[in-house]
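Below is one structure, written out as structure tokens, with a few remarks after it.
With one protein chain removed, the remaining protein chains of the complex are shown where they sit.
Each chain carries a letter (A and B) given by its place in the written order, and its residues are counted from 1.
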């Protein structure tokens, strides 16, 4: 694809030779037939030395290659990748090696691969791709152009929106963790709610999202979830929130919109995390967090405070020594 | 179902009108045809305002609806849900789209769904449900009325008791993590033990339970495990223990009965956690814990101590300042 074709489709201004590029790569590994991007000043030297044939950048560089100048090079580069790597063409229709219940509906322009299972009254919409090993339970609705990668399980009665991507091994709608103790045993509280996943949601491999006890666990539109995330029953997650790998959200927590939870965070049950909150990796949120706060640590506190607490924490042995010295001095003085 | 029919079946005393209810919901979302419950004083206001047609409660409330009075409203409500949502009727028998080895035994009153795999000499007991995508290995025994949700894997030789529920993606019996270093490589120690799961056990989605190196990893009866929990080889877990999501238990640890491990806890290998221990979320248990203790933190300590430690920890910057002030004062005094 020629660079001029790219700017024609995506905007930006081309500086330097209009050449053909055939691939995309990192600054270090790019060859003259590749396009790369410069979005982080840390990599300026690498950008100046790159062998790439073209660079996407927010400022013209003194680099020996063609450049496309644009406001948000990373976003632009994401779109270039979309042009260079169009979605593969898929066979349309239902494989005769899949199992589709006679009462299920599969749109003629959807794909159901061999060894996928689609239960009674499930509804697979236009453009969906159901990979091998997926199990779409009774009465589930999957919206248009949603992709279920291999071995995804959607329990009965749940709903997945349009343009979603569910990666391999995701489980939607397993029972929430609810038991009532009878003095001897933990008696199961039937989990009769459901899960509703919005549109344009991406969920990473082997994530688990439990169905509600009574109403619905809700994942807002535009939410992006990394791998191995756990979402408890009755949790509500607002739109465009980002949740990094191995984070866990306990039952009935409410997470706002545009929140970012770093990797390995934990959120306690029944609490509320306001819109736009950012939590650093490994934050343990045990009580409500107001909108817009940046938090860290366990239990979580303002990130700026946490930085000071951590500095003191790492220096505890020297603080201990200082207190010991003071005690000696004060004691000696008392002896005078 | 009429309220009088419910009290006839489950006990409790009915106050107010005997009406028909058709569903169950939360205090906030219930409608006049729903039953709800009041078990947490925090929600008293919500209970007084509810539109529910009936409430399960431990004390008669001045609420505008019928009430069922009982000692343990949450437990009672769990049972009401069981009445309102009976287990769905399932097709009996083995789907001709399943793969069942000719040397396997499947009870005629069990269900094996399409695309499930049952290996040689496996034994599927009466009332079991084996969902699509499950893989029941060679020689596995699954007890009566146990449900394997989609894509559960039970490795060869393992045993699952009766009335268990294994949620989607659970793996039982993968190799324990054992290697002997030969100076260059980590040589695999063959894991020739097994896993024995008791009765009435529930295991959450995508949990992993490793087989023993030599003998058996044992999960006691009545154990309830949330999603994404990891259990190492040779671990022994006592009856009626509760393990919340994303907790990990390292090899050869022994966990007592009626223990509660909160979410994202870690238990070190070869240690012992006594009966009735409660560990708060994110506790890291690195040494033995005596029966009945309540612990928190990492390394774990008594919860009451942890609360004081955490209070001091969060205030470290001010402690640092106080020590600095003291040093200045003592220094000034010395200069006098």
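Basically, a residue touches a chain if its C-beta (ideal position, glycine included) is under 8 Å from a C-beta of that chain, and two chains touch if they have at least 3 such contacts.
In this text, all values refer to a predicted model and were calculated from it rather than measured experimentally.
Asks: Given that one chain is not shown, which residue among A:167, A:186, A:233 or A:254 touches it?
Replies: Of the candidates A:167, A:186, A:233 or A:254, A:167 is in touch with the missing chain.
Asks: Taking the entire complex into account, which one of B:206, B:221 or B:241 touches the absent chain?
Replies: That would be B:206, which touches the missing chain.
Asks: Can you list where subunit B touches the absent chain?
Replies: Against the missing chain, subunit B presents residues 99, 115, 117, 133, 135, 137, 151, 153, 155, 169, 171, 174-175, 177-182, 184-190, 192, 206, 208, 210, 214-215, 228, 230, 232, 246, 248, 250, 266, 268, 284, 286, 298-299, 301, 305, 308-309, 312-313, 316, 319, 322-323, 326, 329-330, 333.
Asks: What does the interface between subunit A and the hidden chain look like in terms of residue numbers?
Replies: 24-26, 29, 72, 74-75, 77-79, 81-82, 84-85, 97, 113-115, 131-133, 149-151, 165, 167-169, 200, 202, 204-206, 222, 224, 226-228, 240, 242, 244-246, 263-264, 281-282, 310, 313-314, 316-317, 319-320, 323, 326-327, 330, 333-334
As a convention for this text, only the chains that are shown with their structure count from here on.
Asks: Let me have the rounded angstrom distance from the C-alpha centre of subunit A over to the C-alpha centre of subunit B, please.
Replies: Each chain's C-alpha centroid was found; their separation is 25 Å.
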